[in-house]
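As you look at this complex, bear in mind that one protein chain is not there, while each of the others sits in place.
Right, chain A next:
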Amino acid sequence: MRAYKPKDNVQAKAYYTDRFYVAPQVPKTSVDEDEVFAADLEAIKAKFEVKDAYIQVEQMVIYINAHDIYGVLELMRDELAYTQLSEMSAIDWLAKDDTFEIFYQMLSMTKRKRIRVKYFIKNGEAVDSVEKLFRSADWSEREMFDMFGIEANNHPFMKRILMPYDWEGYPLLKTYPLEGDEFAAWYEVDKIYGKEARDIIGPELRDTARVDRYDSERFARLGHEVPKGTKITGDEPAVTQSYQEEGGVFLIKKLDKESSVVIDDPQR
């Protein structure tokens, strides 16, 4: 029987995990321990709902409501001096609870602090674009759309950025297959000629690097050249090669240490 593979996450899996292994946690500390972060958090809490906040690896992480994102980032930029949006993207949790986690990595150059603002959206929901606040979000949101299919409302140009415009599927989803389709070689044949023509036509050649040794139309057959279009039988005589160096290639037959120079400085 074929082994069961979950369809909602087709990514590589650890082939062995100890039943009793409990993964350790990266320590989280309270926001109160850092004065700057504590003040920032108070300022945000005064206007918006903050669901969770902690410090992990020297950076504060806050969870907010999805509809607050524009307001929170505007507050952070204008009042808390977080002037740069370094990065934003999504994490796919569709297999767990049908949600995406969106994160925004903020940087304050005057305070030398970084905050990660996060929220969850349901599958199929759109996020609010922050492109009006940070131009860098223009391309980040396009990349997120390209990779996850999450659209941004009020974005000026919501199109794919890395993949071709006509691409189907969203590559960074956990459901996106890692391998190609093994039946793809027949699709064109079936569509144009019908399935019954499979035996006559054969599968489509999809390997662009394939070289047919009997093909004298498109390949030069180095060392066994024949006139174009000749039927290849396999016992063509080899063509003798000759080199440009008439007197032979210069070779050192015997190394004479006395008359040679050892270079130990490449910058001589």
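By our rule, a residue touches a chain if its C-beta (ideal position, glycine included) is under 8 Å from a C-beta of that chain, and two chains touch if they have at least 3 such contacts; residues count from 1.
The rule is short, and it goes like this: contacts and distances are computed from a predicted model.
Here one chain is missing from view; checked against "Cell division protein FtsX", "Multiple sugar transport system permease protein", "NADH-quinone oxidoreductase subunit D" or "RsbT co-antagonist protein RsbR", UniProt names that protein "NADH-quinone oxidoreductase subunit D". The residue touching the chain not shown here, chosen from A:65, A:136 or A:175, is A:136.
Only one of A:12, A:222 or A:252 touches the absent chain when the whole complex is considered: A:12. The hidden chain makes contact, of the residues A:59, A:123 or A:175, with A:59. Residue A:91 is the one among A:91, A:158, A:185 or A:232 that touches the chain not shown. Residues of chain A that touch the chain left out of the display are 11-12, 14-17, 21, 23-26, 28, 56-57, 59, 61, 83-87, 89, 91-92, 103, 105, 109, 112, 114, 116, 134-136, 138-139, 147, 160-164, 171-172, 176, 178, 264-267.
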